[in-house]
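A single protein chain has been removed from this complex, and every other one stays in its place.
Labels run A and B following the written order; every chain starts at residue 1.
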Amino acid sequence: MKKLTPIIEWGTLLFCTGTVCFYLFVILYDLIHRGAPSLSWAFISTQPSAGMTKGGILPAITGTVLLTLITAVVSVPLGISCAIYLNEYAIDSWLTRVIRACIRNLSGVPSIIYGLFGLALFVQGLRMGTSLLSAGFTLGLLSLPYIITTTEEALRRIPASTREAALAVGATQFESIRDVVLPAALPGILTGVVLTLSRAAGETAPIMFTGVAFYINSPAGYLNQEFMALPYHLYMLATQHQAIDVVRPLAYGTALVLIMVVFILNLTAFYIRYKHSKNDE
Amino acid sequence: MNIAARENFDKVVKLAIRSTGLIVIVLLGGIFFMLLYNAFAFFLKVSPMDFITGTQWTPSGKLASYGILPLLVSTTLVTIGAMVLAIPLGIGTAAFISEYAGKRLKNILKPAIEMLAAVPSVAIGFLGIVIVGPFLAHLIGQPNGLNALNGAILLSVMALPTIITVTEDALRGVPNSYKEASYGVGANKWQTLIKVTIPAAAPGILAAVMLGIGRTIGETMTVLMATGNAQAFPHGFLGSVRTITATIAIETGEVPYQTTHYFALFAIATVLFIMTLAVNIVGEYFVNRFRKYHSA
Partner (left out) sequence: MTNDLIKLSAQSVNLWFGSKHVLKNINIEFQQNKVTALIGPSGCGKSTLLRSFNRMHDLLPDVRIEGKLMLEQQDIYEKNTSVTQLRRRVGMVFQKANPFPKSIYENINYGLKINDVPKEERDGIVEKALRESYIWEEVKDELQKPATRLSGGQQQRLCIARTVALRPEVILMDEPCSALDPLSTLKIEELIIKLKKDYTIIIVTHNMQQAQRVADKTVFMYLGEVIEMGNTDDIFNNPKNELTGNYVKGRFG
């Protein structure tokens, strides 16, 4: 009995870890195993056809790429600038602490609420209609708190003495930020940006009522028009199509492409972080 | 550039950066006011009492009824289910990673968990339909297995990375001296973990659970795809449910602008917002308490 207990104890923890790994394995295995047969050059390079039962997902891919780009254009400059304001310029007071707490909590706000906000502000309030731009702005807002938080963390890791060194040779505060602080914090900022964008690329709820469409006739690319996107395409193929069994292989193919896009972005972020941690040694 | 020009430029940039900071704060604050404003418009038309105690959510019926209870119960049911599944697994995995796994194993497990966190919710929802659904259907003899249990299983998978990461941080934050003291009186690794490390990390673990709950409550696509979305009052784990998030997702697309129904969706979104905010604030409180306690 005495010899058995450690095995049971250790086994319990191993079981937990094993189950978690099993989940990841099942997700990857199922998507790859059943999605790979659908993948082909034609699948990612042609328009859907025959009422979505045939053809490829090209417009959904370009739609997701464009959407992510707009998200980046909206959130990256604003987010980094806001983080610089908070970490470099704002005087630490109860006000900045409240602002920080708000921004942290905003990153916990459900994405569907951003969708509602996008609908009320961009689609209806600013009369931008359901469009690529409305959806991009909505995802941009959703991404802002993450970009701000990760950028501020990266800035905070740069010691005050580095800033003082620049000031002491006669740099202005902005010059010290531009020439010394930002370059040093860049890998950390970049990691945060890429991870945030990978999250945005996979989001569905915020774009559902701000501009995404199941099918559009023209190729994506018009800022003021509706567009297709990979996550929404998967959702529609999986739940709303009238011939659900017929399109299942297409749904699997779409899911696999989506997860590949997200993982490639994630691996890029890991790579930046890994390379940076090596440089530090 | 001469010094005066450089110093002026510095002032201009400072002003510009300060104003972008303010723009962001206004924009993000706008979300809160937009929710409150529209929710307020709703309560001018429907009494808060009817909203809170109503057991029917039938906004498109002839006699429209806006009771949030069925949605609230659905969200709670799915969340509780997800936590029952995720908390023990999450703590167990975190304990394994921080106390038992070697460096090389850690270097595999941690990225794996980050990968799991990166899977988009729509993909998890899809797998709920094609894997978990049929599995449950086979097990309990239902046609498709789209019910609260399915949603709970999927959400537990989505909450796991958060719970594991934050718990592991908490366990690692327990000072080594505590563990050494425990070994010193003859306790083994397991006894130390159960009797010393986990209790010492309790506030951090609680924070992990709270942040996991926050993620679960607000998740939309998985529950939308996997729980069946029946409008009736929920009947337990094996029945179909329709959460707050799913209701917003389904109905917002079709609702006419600025009708009572439109405002009603903002009202339930406000409830959702307050729930996640409360959970996150409690979580943050425990994270801070844990830090203070151990840095003292």
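Annotations
We adopt the following convention: a contact is a pair of C-beta atoms (placed from the backbone, for glycine too) under 8 Å apart; a residue touches a chain by one contact, two chains touch by 3 or more.
All figures in this text were calculated on a predicted structure; none of them were measured in a lab.
Screening A:168, A:244 or A:264 against the full complex identifies A:168 as the residue touching the chain left out.
Taking the complete complex into account, A:180 is the one of A:65, A:102, A:180 or A:267 that touches the chain left out.
The missing chain lies against subunit A, touching residues 91-93, 159, 161-173, 175, 179-180, 183-184. One chain of the complex is left out; on subunit B, the residues touching it are 1-4, 6-7.
Keep this in mind: only the chains that are shown with their structure count from here on.
In this assembly, the C-alpha centroid of subunit A lies 17 Å from the C-alpha centroid of subunit B. Residue ranges of subunit A in contact with subunit B, taken from their complex: 5-6, 9-10, 12-17, 19-21, 23-24, 26-27, 30-31, 77-79, 81-82, 84-86, 88-90, 99, 101-106, 108-117, 119-121, 124, 141, 144-145, 148, 172-175, 198-199, 201-205, 208-209, 231-232, 234-235, 238-239, 248, 251, 255, 258-259, 262-263, 266, 270.
Contact residues of subunit B toward subunit A in the complex are 6-7, 9-10, 13-14, 16-18, 20-21, 23-25, 27-31, 34-35, 38, 88-93, 95-97, 100-101, 109, 111-116, 118-127, 129-131, 157, 160, 164, 188, 190, 211, 214-215, 217-221, 224-225, 245, 248-249, 252-253, 257, 265-266, 269, 272-273, 276-277, 279-281, 284.
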